[in-house]
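The structure appears below as C-alpha cells.
In this view, the complex is presented without one of its protein chains, the others remaining in place.
Letters are used for the chains, namely A and B, taken in the order the chains are written, and counting of residues starts over at 1 for each.
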Amino acid sequence: MVGQQQALHTQTLAELAKGLLNAEFSSYELVECLLSRIEEHDSSLNAFISVMAEQALTDAAASDKARAKGEVGLLGGLPIVHKDIFCTKGILTTCGSRMLENFISPYDASVVEQLSSAGAVILGKTNMDEFAMGSSNETSYFGPVRNPWDIERTPGGSSGGSAAAVAARLVPVATGTDTGGSIRQPAALTNTVGLKPTYGRVSRYGMIAFASSLDQAGVITRTAEDAAMLLTAMAGFDERDSTSVDHPVPDYVESLTRPLQGLRIGIIQQHFDSGLDEKCASRVKDALNVLEQQGASLIEIDLPNLDLSVPTYYVVATAECSSNLSRFDGVRFGYRADDAKDLLDLYCRSRGNGFGVEVKRRIMTGTYVLSAGYYDAYYLKAQKVRQLISQDFKNAFEKVDVIAGPTTPTPAFPLGDKMDNPITMYLNDIYTIGVNLAGLPGISVPCGFVDDLPVGLQIIGPHFAEETILACAHQYQQYTNWHQRCPEGYE
Amino acid sequence: MNSAWEVVIGLEIHTQLATISKIFSGAPTKYGASPNTQACLVDLGYPGVLPVLNAEVVRMACKFGLAVNARVASRCVFARKNYFYPDLPKGYQISQYELPIVHDGELIIKGDKGEDKRVGITRAHLEEDAGKSIHEGLDRSSRIDLNRAGTPLLEIVSEPDIRSAKEAVAYMRKIHSIVRYLEISDGNMQEGSFRCDANVSVRPHGQDKLGTRSELKNLNSFRFVEKAINFEIERQINVLEDGGEVAQETRFYDSDQDETRAMRSKEEANDYRYFPDPDLLPVELDEAFIAEVKKTLPELPDAKQTRFVKQYKLRAADAEILTVSRAVADYFEATVAAFKDHPKIAANWITGNLSAALNRDELDITDSKVNPVDLAELLSRIQDRTISGKMAKEVFEAMWADKGSADEIIEAKGMRQITDSSAIEKIVNIVLAKNPNQVEQYRAGKEKLLGFFVGQVMKESGGKANPSQVNRVLKAYLNKD
Partner (left out) sequence: MSLNKELVQHIATLARLQLEEDDFDDVVVKLSSIVDFFDQLQQIPTDNVEPMAHPLHQAQRLHPDVVTEINERDAIQTNSSTVQDGFYLVPKVIE
C-alpha cells in the first residue's frame, strides 16, 4: 500500500502520525515494515537487546481498531523503542548488564507508561553501555553496537543502541537517557537529533539509576519536531519521583516556529581551542553562521570553570552510582553466584561476576571518593565546583538566550580505540557534561560531515527552556538538510 | 559502687513512629504480617524505584522536638548510610547525618539523689528501619523478611550526661512516656517499636577526658537496661583496675546470663560513606508549619503532674504514677469529673484495685472492664455509705466480671450496708447476748476482745454492718455498766 508515498521507514514521526490519521497505511503495516527492517539490519548493528515482534503487532492491531473508532492518543499507533534502562513490565530489562540478564521487570517506568498511554507501540529494547556507563556502547554485556555510518566505528554511548536504530531508519524515534552526554553524544555521532530535557522535567521513576542528580530521560529522533512531539507526551510531574518538577507542560510542537531573529547565542571560545578536531570545528562554525544569517546574534561568553567539568562529573557520578548499584547483591533479583560459601562470598562473587569492568571501576572510584578521609577532598570539593560551574551558566544566561557549540570533540571513533585509557574515554564528554552538572536542557542536531562521518551542533538552554532550544534546532533544520542524509546501505 | 570512678553514659533510642504507611513508600506498617507481604518495590530496592516522603513522619518528629524543648531544623537533609547486610535491601539506609530534623533539646529527670537533673538531647533524626533476619531454623541459610524495611524510625541521641544505670532508666522511661503521650509511637518494646542502645564508659573522677566507650545493644526492657549497664560498669572498672584497656566495641546483653558480651559479627569498623541522598530534596519547614504542629501538642507529663498536684491536691508520688501514661491520666480525670469531691480516693482506687485487675488480666487501661463513670458510681456508694469499703472491693470484682453497674450489683446481692443505728444496736445486742463470757472478760479489762465482737457483729450482719458504726455502738454497749 506504499504507492506514491515515501517509504514508511524514511518518514519522520510527525509524517507517520499524519499518514495514520489519513489512513494512508495502518499501524500494523508500519510496525510490520519496521520489524522486518530490524530483522534485516540489526545483525550488523546489534542495536537491539530485545525485539517484541508479536506483542508489537498485537498492540498495533489494537491501535488500528481504536483509531477506527475515533480514539486517537497523541502517539496513537506510532512505533517507539526504549533504551533497555527503562523498566518495562513483563518484559526483559537488562540495562546492558549480565547482572540483569534475566530480569523481568514487575512494573513499567513512568516514561513507558506515559508513552504507552499516549498510544505508542513498543517494538523493542535497545542496547546500551552497561548501567549507562560509557561513551561508546562498548561496555554492554550483549556486545558493542555499531555505527551505521561505519560499522567499524562506535555510535557513541551510552544510548548507542537507540541512536543506531534511529540513524539506520529501523525506527523513527527512540528513548534514551543522558547523565553526562549519553543522548547528545551518540546523536552527534550518528547524524540524529538527541534531546536531554531539564533535570526534573521528565520522571526518573522506573529508569534504572546511574547518577541520580544527573540522570535525565530524553529522546533520539531525526528531527527536532519529532523530539518536540515526544517530549510533550513524556514530560510532566510525577509524584513518585521526589526530584520531579511540578512545571506545566506546554505543547512543544507549537513553539517550534519561533523565529531565529533576535536569538542571542552564546559561543564559548574555549570550545574551539585544542582538543576539538579542526574539521569538526569548521562544521560547527558553518552551522553558527547559518543561524546568524537567519537573524541570530553570536555573543562570546566565558564559562571560567568549565575545564573542571569532567573531573567534577566523574567524582559526583561515580559516588552516586557506587551507592545506587549496591542494591544488586543477588538476593532479591538479578545475577546470583552459585554455591556461595557465606554472605561475603555471595555478595563479592555475584557483583564481581555480574558487573563488567567499567562498572566495577566506577563503583570502586565512587566508593573511594566517599570514603573516610577522602570525602572532603573529593566529593565535597566536587560538589562545590559543581556549584561554580552552575553559576557560570547562570551568569552566561543573563547575556544570552542559548549557548551553542560542538557536541563532541571528534566524529565517531573506531571500536576498541579508547578502551585502554578510561580518561581518554571520559574526555569525550567534555562539551556535554557541564550541562548535566547544571541540570540544563540540551539538544544535539546534525550539522555536517567530516570524512563522511556526522558532526553534531549542541544547543544549550537555561532551565525549562526546551521550547527555545527545540525551536532553534527546528529552524536550523528548515535551512539545512544534514539530517535527511541516510547512511549507506540503510536507505 | 566504686567512687573513684565516674560513669559516663549516653543513650540512643530508636522509636518506631506510628504511621500507617512507611517513611519512603506507601506500603503498610502493621506489625505481624506474613513475611514479605508488606514490602513493596520501593522497600525492596528494586531497580529504578525512588523514595517519597511521608508527611506524618515529619510532623511526628517535629512534635517530639517541641516536646523536648529542642530546635526543629528549618532545613534538614536525608543522607545515605552505606553498608551491606541482607536486611538492608538497597545496600544503604536512608538516614540523616549532618543536618537532622531536631537538635539541641533537653529532658529533666530525677537524678540519683532525687534532685532535678538535666539530660541534653543532642539530636533526633529520621531514618528507615531495616528488615528482619532470622538465623535459626534452617541448616545453611538465614531467612530474610523485609516487611519492616522502610518503617519510620526516630533516633533520639542523648548527650553523655547520664551518670548511672538508674538515671539511664529514668531518662528512658521519660522518653517512653513522652512518645506515647504525643501518640507518635506505641512504645512497645516486645514488638521492637522502642529500642535502646547505651554507650558506656568510665573515667577517674575529676578527669576531663572520656574513657573508651563500649556500645551495648539488645536492651529491650527497662530492667535489662539497668542490669546491662551495671554489669558493664563493673566490667570496665575491673578491666581498668587490672591495668588493662577497655576495647571500643559493640556488646550485646545476654539476659539469661546477666552479662554483656562482645558481638562477633561486627567486622572492621564500618566506613558508612555518608552523603546527601540525591533522590530526596532538603526538607524545608517554615515557622507556620512548626506553629501548626505546636498547636497539636497535648499537655505533657511534667506539666500534667504539676497540675494534678495543684488541682487535685495529690501527693507528687501519686501524681507521677497517674501521669505516666495519658490513658491513665485521662481515666483519672474522667473519674474525678463524675466523682468530684474526693480525687484522692479516686487516685487510690486507680493505682490500687484497678491497677491490680488490669495487671492480672494483662489489660491496658484503655481496655479496662470498668470505665471511669462506673468507677465513679462505685466510689459514690462508698462515700454515701451505701456500702463499706470492704464490700466495695467485692462489688468492683463483680463489675469487672461484667455483672452490671455498681447499683445493680448492690441491689442484686442485697449488699446495702447497714447503717441504721437501731438495726446495728439490735445486732450488737444479739451478739452480746450470745457471748456473755466474753462480755464479762471484756468488762473485766480484756479490751482486746473488741476485735472479736466486731467480727461477730460483722458475721451476724452478713458483713453488711458499717464497721465504724459497729465499733462505736459496741464500745458504748460494752462499757455500759
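The definition used in the following text is that a residue touches a chain if its C-beta (ideal position, glycine included) is under 8 Å from a C-beta of that chain, and two chains touch if they have at least 3 such contacts.
Because the structure is predicted, anything quoted here is derived from the model rather than measured.
Among A:Arg98, A:His271, A:Arg349 or A:Lys418, the one in contact with the hidden chain is A:Arg349.
From the options B:Gly105, B:Pro160, B:Gly187 or B:Pro276, the residue with contact to the unseen chain in the full assembly is B:Pro276. Interface note: of B:Ala27, B:Met415 or B:Leu449, the residue touching the hidden chain in the full complex is B:Ala27. Considering A:Val72, A:Leu388 or A:Val450, the position touching the chain not shown turns out to be A:Leu388 (whole complex). Chain B meets the missing chain through residues 19-21, 25-28, 34-41, 44, 52-58, 77, 84, 86, 133-135, 138-146, 263-265, 271, 273, 276, 278, 280-284.
The set of chain A residues touching the chain not shown comprises 103-104, 106, 198-200, 213-214, 239, 242-243, 245, 305, 308, 311-312, 314-315, 322, 326, 329, 331-334, 336, 340-349, 351-353, 355, 357, 360-361, 363-365, 367-369, 371, 377-378, 380-388, 390, 421-423, 426, 436-440, 463.
We take it that only the chains that are shown with their structure count from here on.
Per-chain Cα centroids separate chain A from chain B by 58 Å.
Interface of chain A with chain B (complex): residues 86-87, 93, 95, 100, 103, 105-107, 109, 204-209, 211-213, 239-243, 319-320, 323, 325-329, 331-333, 343, 347, 367, 370-372, 375, 379.
Residues 41, 44-53, 80, 82, 84, 86, 89-92, 144, 271, 273-275, 278-281 of chain B are the ones that touch chain A when the two sit in their complex.
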